[in-house]
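Let me begin by presenting the structure, written as structure tokens, before commenting on it.
And then chain A:
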Amino acid sequence: MRYEAPTRLEEAVSLLAGQDGAHVLAGGTDLLVKLRSEMIEPEMIVDIKRIEGMRDIAAEDGGWRIGAAVSGAEMGEHAGLVADWPGVVEAAGLIGSTQVQGRATLAGNLCNASPAADSVPAMVAAGATVRIAGPNGTRDMDVIDVPHGPGKTALERGEFIASVWLPARGARASDAYLRFIPRTEMDIAVVGCGISLSLDEGDRVTAARVSLGAVGPKVMLVEDAAQAIIGRVLDEAALSDLAAACSAAATPIDDKRGTIDFRKHVSGVLARRAAVIAAKRAKGETA
Partner candidate 1 sequence: MVEVLLWGSLADQAEGARKVEVEAGTLRELLDGLGEKFPGLRPELERGVSVSIDGRVYNDSWFQPIAEDSEVVLLKRLKGG
Partner candidate 2 sequence: MALDDTKKTRDFKVVGTRPDRPDGIDKVTGRARFGADMVAPGMLTGRILRSPHAHARIVKIDASKAEALSGVKAVVTRADFGEVPEDVADVLDNCMAGDKALYDGHAVAAVAASSPAVARKALKLIEVEYEVLPHVTDVDAAIKPDAPVLHEGRQQETVPEGLSQNVIARSEFGHGDIEAGLKQADRVVERTYRTAATHQGYIEPHACLATMGADGRADLWVCTQGHYMVRNTCAAILGMEQGQLRVTASEIGGGFGGKTVVFLEPVALMLAKKAGRPVKMVMSRSEVLRATGPTSSTSIDVKIGMTKDGKITAGFAELRYQGGAYPGSPVDMGAMSGFAPYDLENVKTVGWDVVTNRPKAAAYRAPGAPMAAFAIESAIDEAAKAFGLDPLEVRLMNGADEGTKASYGPTYPAIGLKATLEAAKSHPHWSAPLGENQGRGVACGFWFNFGGDTCVSLNITPDGTVTVSEGNPDIGGSRASMTMMAAEELGIPYDQVRTIIADTGSLGQNEVTDGSRVTFAVGLATIEAARAAKREMCRRAAMIWGIDDEAVEWEDGAARPAGPNAGKFPPMTLKEIAAIASNTGGPIAGHHEVNAEGAGVSFATHMVDVELDRDTGSTKILRYTVFQDAGKAVHPSYVEGQFQGGAVQGIGWALNEEYIYGEDGILQNAGFLDYRIPVASDLPMIDTVILEIPNPGHPYGVRGVGETSIVPPLAAIANAVSEAAGVRMTQLPMSPPRVLAAVQAKAEG
């Protein structure tokens, strides 16, 4: 196995394109586990952390561009990002331990293509896009289109995610992400739910995106759930409709982490709770 740490984007692309079994190393918190358990046996590891811009968080078009090697801990320390997208930051902050936070990245979490990835429902709810570098230059893609199923992504040979872009956050708008795990830390999500919403002056929901993780082969955007609350004040009836829409949309499996019934029910529970938090934040209340 070779280890390469290019300093230029093009160099990384050509290394990745030129070698079968080349894997990208950003935070490494998934890659090294797979490497060690011999789930993968790469010919080459391309460490992208030394490429310019990969560790930067920069304002762009009213939103934020986050380099592919920015760790969850670094995101949590960025006041502007936290103010605009607290849900995305807290989702990234839920990945693993403090130690894992020092390394794990949004891009890595996304490319691992686990349906239970914590940051992905939050990014999907946020309407985030990624910028993909590859042999044919760069292209942008919606986050939700990146995973194709457990362990599979839309990336072509030679391509890697260079950055994630979170759009501009309007007034009276915010987001939240909640997950359910058996312990208080250190577990993979049994259910995850991200909600991003905007409110008018009368606290009526004007726009919403609701996403679920760990209840299907990939993270899903639940249109019905958004429709259930758009145009409404988040009262008990609206929240019940939101919860029902999420429970109905969930298509989970029984496995060692949870049952179908449990996951469907908890999808609704988390949606309801996350919506309340996001709304409070949108109103400028602390939550």
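We adopt the following convention: a contact is a pair of C-beta atoms (placed from the backbone, for glycine too) under 8 Å apart; a residue touches a chain by one contact, two chains touch by 3 or more; residues count from 1.
The candidates were selected such that all candidates are chains of the complex that A comes from, given by their letters.
Values in this document were obtained by computation on a predicted structure and should not be read as measured data.
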item: Chain A: touching candidate in this complex (1 or 2); value: 2
item: Footprint of candidate 2 on chain A - complex, ascending; value: 37-38, 180, 182-188, 190, 255-259, 261-262, 265-266, 269
